[in-house]
Structures are given as structure tokens and as C-alpha cells.
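The other protein chains are all here in position, but one chain of the complex has been omitted.
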Amino acid sequence: MFKPNRKVLVSLGVILSLLLIVTGCGGQSGTAGQTGTTETKEPIKIGFLGAKTGNTAIYGLGNLKGIKFAVDELNQKGGILGHQVQLIEDDDVGAKDQAINITNKFITQDKVNAIIGDPLTGLTRVAGQIANSKNTVIMSAGCTGPNVVEIGPYVFRDTLLDSVAAPATMKYIIQEKGWKKIAMIISKNSDYSVGVSAVFKQAIEANGGSVIDEEYIQDGDTDFSAQVTKIKAANPDVIVFGGYYTEAALIMKKVREVGMKDIAMVGGDGLQSEDLVKIGGSAVDGVISFAGFSPEQPTPTTQKFMDAFKAKNNELPDLFAANGYDAMMIIAKAMTDANSADPVKFKDTLAQTKNYEGVSGTITFKANHEVIKSPVYLLQVKDGKFELLKKVPVALN
Amino acid sequence: MKDLMQQLINGLALGSIYALIALGYTMVYGIISLINFAYGEIYMFGAFTGLILAATYKTNVVVALLGGMMLSLVLGVLIERVAYKPLRRSSRLSALISTIGVSIFLSTLMVLLKGPNTQGFPKLFENKVYAIGNFQITIYQIVIIGVAAFLMLALHLFVTYTRTGRAMRATAQDQDAAGLMGVNIDRIIATTFAIGSSLAGAAGVLAGIYFNAVQPYMGTMAGLKAFAAAVLGGIGSIPGAMLGGLMIGLLEVLSVTVNLSEYKDAFAFGILILVLLVKPSGIMGQKINKKV
Amino acid sequence: MRNIKNNWLVQVIGFVLVLIMTGLTAQGLSRIMPPYYLQIGFFIGINVIMALGLNLIAGATGQLSLGHSAFMSIGAYASAIATVTLHLPFPVGILLGGLAACLFGIVIGFPTLRLSGDYLAIATLGFAEIVRVIFTNMQITGGAIGFLGIKNLTTFPVIMILTVAMIAVMMWLENSRNGRAMLAVREDEIAAESVGVNITWYKIQAFAIGSFCAGVGGALFAHTTTFIQPTDFGFMKSIEFLNMVVLGGLGSIPGTIIGSVVLTTAPEFLRFMANYRMLVYGLLLIIMMIFRPHGLLGGFNFRQAISRALFLGRRIRQGAKV
Partner (left out) sequence: MNILELQNVTISFGGLTAVDKLDIQVKSGEILSLIGPNGAGKSTVFNLITGLYKPSDGAILFQSEALTGSPPYRIAKKGITRTFQSIRLFSELSVLHNVLIGTHVLGQAGLFHSIIRSPLMHSEEKELREKAMAALDFLGLADKEHEKAKNLSYGEQRRLEIARALVSNPKILLLDEPAAGMNPFEKTVLMDIIRKIRDTGVTIFLVEHDMTLVMGISERIVVLDYGKKIAEGSPVKIRQNDSVIEAYLGSGQFRSRIRRKETGAC
């Protein structure tokens, strides 16, 4: 009935067509980005990995704005080591399979010198594996979770780590402010929120505070009335929320609405964005967050960056833009110092970066090339602006 | 107890929004048996229209609401023309995929137009808090529940008493027969899309005001939950959609009250599956006899 | 009878040979192919396996499932637990992933498959959301933070061998008593019952096998990406697989394969469109459905066409397939 030889042929046909399609994918690979005006030498290629569309595009696009700004600045000054910098941007939609494909494309097709991205921890872990095994530097300008730089010597990040800043923040609010009864809100579907909240919780216990109410939300939620009603009933001294500014602003609006007029919210650098105030308005007054830099008392570097960025993009940079800018600039500096754009060479120079004064804070890589940003700034929103509350220095080791 | 009452009010407001979106699902489904996955995006467009009117043109709340409804109406009719009408004679699955295409298109379009950021909604009127006995109700909540109730009542009267409404019900019963009786099926389907979409637009603007957040991907989850609400109440039934919406809203809020908020979404869908297993046509749906 | 037995032996040996050849070819290819294209090949294989599973459920048996990614996630997590937590070998992990998904497919299928059409669709969608929420809140899977430390064990030969095996099994199944009963369920449940087909039983069979495929796909996915989170298996992922099946031609195995290949490579082809990529993707879906509502291969009889091309003049008794 079923002729074996026919089956063999059919199966072979399927394999062949698969192969044809796979290999047929060759040809042009789309590249977008800017090239310099004078192209005397091969440009240095930087790949941007991040979501430009989809649910997490917010972070990717933020990164991208900062990186583009840095690339323009570099190119105006003549590029790196006399090479123009070419940025190749690819949208991974926040999906792991796409991130893997793009990373491979960057390394083997585009032959980039370094990759900046992805702002999400999960995707950095996935892309980092590949980049590290192929000796290409990858620097995430957004991820804060564990198990990232441990992947290998080519994987970096330039963000303020929760494990450093969160305990300092909790120590301040419990011991200096005396807010001991704490209500925590955790965004259960966000790895950032779950991660930073765990650090907060540990620090709260270590500093003698107590979590009297724990509420869960999800990123993307808009209605928090149920949770806020419960928090009101628990009557805490302060609300600790490890999460992002959108949800934070909406929660605070609800908090004020139900009549908790003076209570503050404390969170991580996920709250640091102009949008917090834009969405939250007067409700977010008093919100405290930790950060790598202070926009109100900025260092000259940060000030210059903010002014120039605003002039160009007609908006203030958010944290992701600042981190993206720094990532590009640190890599550029490492290349210049190493006098080479070869990742094998400049990755060591990069790992030795100490006290680099970036726009998002002062950056040092520890012996295990994990990032340390010191000092940590505690900021508080006052009249719609982030103001410096306290500067906490961090030990470098 | 005081807490519970408060949560019921919260749930009622949230449920009203789900119910408004669910109405559109139920109407379109009732007539052409199509799950319109682009429907959540119509809701999102309504919200953005309201936002733009209120923020850029500083209009008042009524204009923003009507504007949101108008644009959603146009969008709904457009979707029907472009992505559904050519597929009316094809398999239902093709039409479903087509609406998924529209959904992806619209949300990406909005990201390109307005960026992926969540945007706050400008204050259209002062929010006041009224204390009734032990619990509070905000004027936002009153407005939302009020507008939703008004629109639902208007829809109910329209479908029950007007000529077009009768034609709609006839079309839902038997499209071919209605066509033979002189009902313009094309027009009825377009009208259904239009009404459903404008309700979603209204829900969008109301959600914008109430939640104070508008975002290009806000439609996906809201759409799924509203669809679940429509099925829960009995798809094709207008009172069913209202009931389903309110139930899902209350359920979500109550899951927070009992400290299981992390399973909020699971509850909404879990109860849906349970109801379907006990009464496959939904709470108020009519049992369809197996046609042999 | 003897003849048939011999024939069968020849078939089995032939099939094993094909698998070995596939493995060797894939091994060779993975050496010479640029990593970028090779990597896309990985995902093509995974998606073909996933889509074939869904095709059996939605295409052959006519049960619209919007929760395919949930079974994928069950397979992914189960296999990750097997290889990471329990230190079992990878093949066992793949098998466990498939079986876990299959088990859930049966457990879920039993009550919900009584529902028809869109009610089933929404029930499966709801189930998928519930699974995702549970994984988000489960300790052993790492919750929202994700499952760390999965080894990169998936190799190109493994994927290709499994893909070819899966294609073969699906083609055999389609032309068997079981497969025909599934087609009958899709075409007309009442008529199917009237000739003695237990429709619930065959729906469950389809669900079980389809979920098994999804579980295997999930296991391969987990050991390719080396790190999984609940967000990897959302509603849109299910929709992606549905698109693959419908785009190629619902119910057609070659169509499903082509649909998976096209939709897996489409994002890569569309990269040059940068920000407009998803916009175009959405538009393409609409246009495709309007101009080819039955899919790329809808109505095209692949088996007959190939047979005609390969064995001109030889009449196939096999009969037309769908």
C-alpha cells in the first residue's frame, strides 16, 4: 500500500525543501542605521538589541534614543579611533527566539564589534550566552536581575543593581524616617519587580521593619482600587513598590483618591522617569526612589547630557536613555583605550573601567566585571520634580 | 464588611467597563458568529481619541466621550469593510485570522503614532469623593457606572423597539430568512459593527478617565476579558453581556479581597470554564438544540 | 500476511535510515551553515513540530484551540525540571515534556471537548491564561523571574530528526483509521457518530497527540533558549501557531510546514522594514486571508501532485487527501 521508496523520496523532498529554504534565506540582510559622512575606513558596528514594538518597547525605545544620541555625538567628534560608528538596530519584540536570531545575525552576518541590549534581564541572559560563546561584547543597559555577568567575560551591564541600592534605601526609610509598618506591592508578572521586591523584603527585615500587608498587581494593570482599599485598611507608614513608573503613578493616584493624603511610596530606579509625574500629577509628590544619578543636582556631565538631549528630542531622557547613552560611551572609551575595536582585546580594558563618570552615575566594574554604581542617590518627587534626598556611597567591593 | 462594600463598588465600576466592551462582542457574535479580535484595539483607539481631544484640544468630557465613540464607530465600520466583508463567505477561521491581523496592525500603528509609553489622562473634571455610610464612592465611579448603564439601556431599547433593532434580531436568528424578508443584511452587519464599536470607544474613554492610563496594548487583555464576559453571560444575549462584565469585574476585585490577587486572571477564566461546563451556552444564553 | 510483514520491516528499516540520514545531513549542515541561518533552522523545526500538533487539533479534527502555547510551556517547564532539577538525560527530558503536555491535554480535553466551536476556543484560551498565571506564581519554575540554568542541549540534528519523524507520523496518522475518524469529526459530527465514530474519544486523541507535539516543541525551545519565563508563552504565541496552520492551509500537512517556514522566516525577511515590520505583518495576514482564505496550499492536493510528478502514470490507490 505504502511504497517504502516513495516515502523515502517524500521525506527527502521535505528535507531538501527545508534546506533550500534555510539556505535561501541568504542574500540581503536588512540594515538600518546611520553611516558617517566621510567613510574613509570601515565603520565600527554596534548592534542594538531590544524591543521597538510590543509590550516591552518602552524600555527598548528608551535605550535606543540614548544610544543614537551617543552615536551621533561620537560621529561628530570623528568616531572611534578614526572610524565612524554605525548603529544597526533590530527589533526583537521582546521574544527570546527573535533575540537569539538577531544576536546570531549581528555577530555572523553584520559582524558587529559590540552589542548593546537587551534592556530585559531574560533576553540578556539568552543573548549573552551566544555573544559570549562567539567572543562578542554585549552590554545590557537595563537589566538588573541575577545570573547575567556570570555568563562570561564578554557580558556586561551598566545599570544600578538592586542588590546594592535597595538595602541602602530600606535602611534610610526605616532607621532615619522611622517608617516601620510597611505595605509592599509586587508586580507578579514582572521579573524586575519580583527580583527587586525580594531584596527590599530582606532589607526590611534586616533593618527592623515589618511588612504588614503584601499586595500583588501585574504590569499592565490599570485598576488598583481593590489593592489600595486593602492597603488603606492595613494603615501602613509607607508603601514599598518595586516596579515601574506607570503602575506606580496609577497606584498613587488611587492612593490619594481614597484619602491617604500623606503616605509616601518608595521604590527602585524603575520609578525614575518624567512620565511618573506626567501620569501621576500631584499624586506622586513624596515618592522616593533610588537612582544612579540625580536630575536635580546633576553632575556637570549629566546636566550637559540632559540639556543636549532635550534640545534634540524635545523631552528629557529617561533612565533607559541615560543607561543606553552610557553603555555606548563606555564601550567607545574602552575601544579607544585599548586602541582596538576587537572585542577580544577591548573587553579586558572595558572590564577595568573604574569610576567612569557617566550620565547615569559613576560606573565601576568589579573584579568579576559586575557593575557598581556609586554613590546611590535617594530622590524624592517634590512639586513634580525629582529632588535629591540623600547621597549614599557604596563600597566598591 | 465595610471593606467588602467598598470592593463591591470598585468591582461595579470595573465591571461596567468590561460590560460595555462585552456588548460589542456579543452583538457582532450574535449576528455573524465572528470573534472580532480587533475589538480590543477599537477600545484602545477610542481611549486615545478621547485623550487627544482632551489633552490637545482641551475639550470637555462630553465632547471627548462622543469623539471617542465617533472615531471608534468609523474604525469599526472600516474594519468591517476591509477585513471582514470580503471574507463573509469564507471559513470563520479565515475571518478570525483577519481580525487578528487588524489587531496587530492597529496596535503597532498606535505605537508608531504615539509611542509605547503609558500616557496619563488629563483631568476633565474634579474628582470628588462621597462618603455614603461606611464606604466611599468617587464621582469618577458614579460617572462610569452611570454612563455605562445609560448606554446599555439605550442599546436595549434600540434593539427591542426600533425597526433596525428588530432587523438585527431577525438577522441574528436566521440571516438568509431575514434577507428574504427584505432586511438589508449588509447594512445590518455594518450597523452592528458600528454600534458595538462606538460602545467600545465609549468604554475606552471611560477607562482612560477612570484608570488614568492609555497605552497602545491596553486593548489585548481588556478585549480577552470582555470576550470572556460575553461568553460567560451567554454570547448573543445583551443582558448576558452586562451580567458577564459585571461578574468578571466583581470577581477580579474580590480575588484581591481574599488575598489571591496574583491569581486574578486565572479566576476570571476559571469561572468562565466552570460555567461553560455546567451550562455550555452561558448564564443567560439560549440552549441551541442540536440540529439534525 | 508474510509479505505484509516483510514490507513492514522494509518500511521500518527505511524509516530508520531516513532518520539517520537526516541526522547526518543536519550534522554536516550545522558545520557549514552560517550560525544565523542555522539558528533560524532551529526555530523552523520547533515551529513545524508545534504547528503540526495544532494542525491535528484544529485542522484535521476541526477543534479550534487558542491555548497551544500553554501546552508548549508545560512541555518546556517539565523538560527543564527533568534535565536541570532531576539531572535526567535530554532525550528523557523531551519525552517527559511531551508526556506532561499530553497528560494535561487529556485532562483539559475531557471536560472541555464537549463544548463546540467558539466555546471550545474561549475555554482553551482561558485554560492557557490560567496555566500562565500558575507558572508565574509557582516556586519550582522560578515564577516571573524565570527558569534559570537550562543547558543548551538542543542540536540541529536532534531538531531535524524529530521534525522529520513528526512529519512522517502525522502523514501516517492522516491515512489511517484513526486519522480518518478525526477528519470525519471535523466534517460532520452527527454523520460521524452515525457510522460509529466516538467523537469525544477522537477529539481527545487529537488533543493528546497535538499537546504531545507542543510539549516536545516546548522542550526543544527551552533547551535552545536556555532560559524560559511565563511571558514566553502568552496568548500571542498561540495565535502565531494558529496563523502558521491557517496560512499554509488548514488541515494540510505540507501547508502547515510551509506556513511554519514562511512565518518563522518572515520576521527575518521583513527586518529591513524596521519599525513598520509588525504593521506589515498585520496587513499581510489580512491580505492573505482575503485573497487566499484557504491558505497558501488550500485546495491543492500536495500528495497527488507529488505522486504524479514522481510516478507518472502509476495510479495511487491511496486516494485523495484533504
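As written, the chain order gives the labels A, B and C, with residue 1 at the start of each chain.
Basically, a contact is a pair of C-beta atoms (placed from the backbone, for glycine too) under 8 Å apart; a residue touches a chain by one contact, two chains touch by 3 or more.
Note that the structure is a prediction, hence the values are computed from the model and not measured.
Only one of C:Gln27, C:Thr85 or C:Ser194 touches the absent chain when the whole complex is considered: C:Ser194. Set against the missing chain, the residues C:Gly45, C:Gly98 or C:Gly179 yield one that touches it, C:Gly179.
Across the interface with the omitted chain, chain C contributes residues 1, 4-5, 7-8, 11, 169, 172-173, 176-181, 183-184, 187-188, 190-199, 205, 209, 317, 319-320, 322.
We take it that only the chains that are shown with their structure count from here on.
Under the stated contact rule, the graph of chain-to-chain touches is complete, every pair of chains being in contact.
We define each chain's centre as the mean of its Cα atoms; on that basis chain B and chain C are separated by 33 Å. Look at where the CA atoms of chain A average out and do the same for chain B: the two points lie 35 Å apart. Listed for chain B are residues 108, 262, 264-265, each touching two or more other chains. Counting partner chains per residue, chain C shows two or more touched chains at residues 136-137, 275, 278.
The touching residues of chain B, counted against chain A in their complex, run 3, 6-7, 10-11, 13-14, 108, 111, 115-120, 123, 127, 129, 136, 138, 207, 210-213, 215, 217-218, 221, 252-254, 256-257, 261-262, 264-265.
In the complex of the two chains, the chain B residues touching chain C come out as 29, 33, 35, 82-83, 86-87, 90-91, 93-95, 97-98, 100-106, 108-109, 112, 220, 224, 227-228, 231, 235, 262-266, 268-270, 272-273, 276-277, 280, 290, 292.
For chain A in complex with chain C, the residues that touch the partner chain are 1-2, 4-15, 18-19, 21-23, 25-26, 28-32, 52-54, 89-91, 93-98, 100-101, 104-105, 107-109, 122, 125-126, 129, 134, 145-147, 188-191, 193-195.
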